[in-house]
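All protein chains but one are shown at their positions in the complex.
Letters A and B name the chains as they come in the text, with residue numbers starting at 1 for each one.
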Amino acid sequence: MTRELADRLALTDLVAQYAIAVDRRDELALSALFTPDARLVQPTGLVRRGKDPVLDGATAVVEGVLGAVAHLHSTRHVVSQQLVDVTGDTARGEVYCDAHHVYATESGHRDYIVSIRYLDEYRRDEDAWRIAQRELVVDFTDDREIALLG
Amino acid sequence: MTRELADRLALTDLVAQYAIAVDRRDELALSALFTPDARLVQPTGLVRRGKDPVLDGATAVVEGVLGAVAHLHSTRHVVSQQLVDVTGDTARGEVYCDAHHVYATESGHRDYIVSIRYLDEYRRDEDAWRIAQRELVVDFTDDREIALLG
Partner (left out) sequence: MTRELADRLALTDLVAQYAIAVDRRDELALSALFTPDARLVQPTGLVRRGKDPVLDGATAVVEGVLGAVAHLHSTRHVVSQQLVDVTGDTARGEVYCDAHHVYATESGHRDYIVSIRYLDEYRRDEDAWRIAQRELVVDFTDDREIALLG
């Protein structure tokens, strides 16, 4: 039973590590969270014109994710509940996340919030769990003025 | 100690399963999360005129919860921290949850957000933890325009 609990917590940590690695724009940390053949599936409505919504391979995924936030002031990925279903060395999961994208305007800053559910597939490689596939489902978005601390 | 950890995580999963089952409007999954004699206690301010704020029995609870969201475009229940106190086969818990209720307007969509604390009682039946009583305390509500992805 201990193995089940360890797997369960490792997968919770994995999705927290993803969120924090993106917010830190930490390419090295982020790369370690994906299997080499990882796939990212994004809704076309989230992807800039001319960009492919499906990215294949850890390198392309990490470049795509960090490239999409490079022009922003900052991001804040807030991770809530995760449901996981583990079968041996693979697992499926659903994760709720509000992704905040802070950008400067002429008069201050605004936050573009994307309320996401990640539909994930995880795989255990050499004793570490990694993301093998992540599909983003967007429930809704919001755009609002925010303030930075003076 | 492993049993304590397993109970703790099972109760975290239980409240995540509730949130996701409501958002999926999955009657079967939702029914499995309540004890047969489960009770739901809602604030009168949340209940439509003529509806009873207290629902008794798993069938009434599930009908009440899904009936209250049937007219909406969608819901999104975002679950944050949970504190639990386990005593043998029963437990008490407090859970923070923001319940988003998305509805269509003439010009787009709006989100009625209810910031809830669930005061829960759980019971272990035949090796699965279920919700025996759930009381909703509402800290505050908000109503704002949102956008769906094109």
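Just so we're on the same page, a contact is a pair of C-beta atoms (placed from the backbone, for glycine too) under 8 Å apart; a residue touches a chain by one contact, two chains touch by 3 or more.
The model shown is predicted, which means the values in this text are computed figures rather than measured ones.
Touching the missing chain, out of B:Thr35, B:Gln82 or B:Gln133, is residue B:Gln82.
The chain not shown here is touched by just one of A:Val54, A:Ala128 or A:Ile146, and that residue is A:Ile146. Panel shows chain B; residues 1-2, 4-5, 8-9, 43, 45-46, 80-83, 94, 96, 98, 115, 138-143 of it touch the chain omitted from the view.
Counting over the whole complex, chain A has residues 2, 5-6, 9, 13, 15-17, 19-20, 74, 76, 78-80, 100, 102, 109, 111, 144-150 touching the chain that is not drawn.
Definition applied: only the chains that are shown with their structure count from here on.
Centres computed as Cα averages put chain A at a distance of 25 Å from chain B.
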